[in-house]
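With one protein chain withheld, the remaining protein chains of the complex are depicted in position.
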């Protein structure tokens, strides 16, 4: 187990290194002078030169990349901003705020969004999928199948504004989506994020309903289920005690991979509802060609995905004792 | 923007893996597997209806100029601005339902006052063509690299495998929006005009680069299982060249997963392309674009929700139809698969 973890973590670090280097080098291909953002309205050429020096932009690219890497572990000292303690991802070219601080600041928003949506996806998707499998061929199954076909075809940027218009603008059933800290007002956190959760999870929920249903149907045809039935176990307890365990294993694996997609969906959802999360930060960084912010967000995003994948692998072993990690 | 997620591909992988090689399918004398598939498909009414709808969308895309001629409007004229009485001082259509009328069937675009119907028709043309190109390109690249990786094995397999792993670990949505400006900046100097075709090409390029990995991974697994099968071994023992083995022995057995994968991917690319438009990095004005209509719609929905309905519902119809069609094709290819 330890050996497995070490190997996975080392592999993850290599992937992160590659991603950061690629992003860093690609972005310097853009002919843009971030120094202007630090220069007053009437910007003198000599002030620009000074700022470029302050930002370390007069050094060769690989040296700049090296400084960036070292800064993560050892911190840096900028003439323009003063000390930047580790983990230092630099300062935004656009807003001049520390990148790490900005990401930490917005992290709860994206985390809340993803956790809430995951909860909806897993609970609702798996539940309806199991119900559909339980009542195979009956009206409930058909309704579930039908809605999952439509649900899987919906787009966040269409459903989002549409639901916002009807539920928020017109009916006033829900407050306009925004982020309320869970620690300050749990109920407000829930009501303000409910709509984004639903919108973000619609496509995924539909897919998980379909998957769970087919997995369950498959499991019910397995030998061990037949054995259990033959031994006189009620179909209810076979269904809820054994079959779902077998069905969950592939679902969890797929969910681990889907988390990356979910994070991507979070970008669109945040944009749709103007939520101040990491996705919105990323879109703004792209619009501003804000390299430090972009690098920071990309690395943190990729790191999240890599870590989640490792967690899923471990979880996999816990659910299915047949899997031996080693 | 739902980028092709592995979830669906894994489902296909299961389906495809359980599919017997076409050669050993139910043997009815005198019919090729293709003919069998076609017969099964024709019996599937949902599939046929979906196919007609999907075909309709492609026809609209192809015949956009003809539609424009018959309808008497074009997607570029700013009717609302040129003619007083159509838009109010805030730029919204004065007539109810987003300015829908006998003249402007789907209403007017807030702000510029262009014809929504024409925007949609030409937008479908742009978006569908991108999706088709990307599907074809990423399938070809995925097939070539997947087969190469699986068939040759060894170091080649290792390298391609790692590239696939890295690509799948990328937060792909983020990279789509990050890379588009980079691709363009790398090609165009800042003082040169960015031609429309360049944005078109770079969207195709970026979607393809981030999209081929899923199908490649799937085909690699297929080839790995196929190449130890007796008929491949036999061909190799009898001295068939690698090219012959790949094209005559392996490829015929891979058509099913390839086609299924491609039908699954296309609606996802339509969504992905539209997602780019929504985030403001898709096709630029004045080229009509399905996705950019969502961006406009998301901005104006408080005052003019009708505008959002047309691109939204049409895309929903298209994707539902295409997904149902995909299901039917899968069933037709492999009647034994359970869903």
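Which chain is which? They are A and B, in the order written, and residues in each are numbered from 1.
Note that in this section a contact is a pair of C-beta atoms (placed from the backbone, for glycine too) under 8 Å apart; a residue touches a chain by one contact, two chains touch by 3 or more.
As a convention for this text, contacts and distances are computed from a predicted model.
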Item to check | Choices "Co-chaperone protein HscB homolog", "Electron transfer flavoprotein subunit alpha", "Cytochrome bc1 complex cytochrome c subunit" or "ABC transporter" - which one is the UniProt name of the chain not shown | outcome: "ABC transporter"
Checklist entry - So which shown chains sit in contact with the chain we cannot see? => result A, B
Next on the checklist: From the list B:36, B:87 or B:143, pick the residue that touches the absent chain.
Outcome noted: B:87
Checklist entry - Of the residues in subunit B, which ones touch the absent chain? => result 44-46, 49-50, 76, 78, 81-82, 87-100, 111-112, 181, 185, 190-191, 193-194, 280, 284-286, 292, 295-296, 299-300, 302-309, 312-313, 316-317, 320, 324, 327, 331, 338-339
Next on the checklist: Just checking the interface: what residues of subunit A touch the absent partner chain?
Outcome noted: 30-33, 36, 38-48, 50-51, 54, 78-83, 95-98, 101-102, 105, 136-137, 141-143, 145-150, 153, 162, 166, 170, 175-176, 178, 274, 276, 287-290
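Criterion: only the chains that are shown with their structure count from here on.
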Next on the checklist: What's the distance between the Cα centroids of subunit A and subunit B, rounded to whole Å?
Outcome noted: 23
Item to check | Residues of subunit A that touch subunit B when the two form their complex | outcome: 15, 18-19, 23, 26-27, 29-31, 149-150, 152-162, 164-165, 169, 203, 207, 210-211, 214, 217-218, 250, 253-254, 257-258, 260-261, 263-265, 267-268, 271-272, 279, 282-283, 286-287, 289, 294, 297-298, 301-302, 305-306, 309
Checklist entry - Which part of subunit B faces subunit A closely enough to touch in the complex? => result 1-3, 5-8, 10-11, 165-166, 168-175, 177-179, 181-182, 185-186, 189-190, 267, 271, 274-275, 278-281, 294-295, 297-298, 301-302, 305, 308-309, 311-312, 315-316, 319-320, 323-324, 338-339
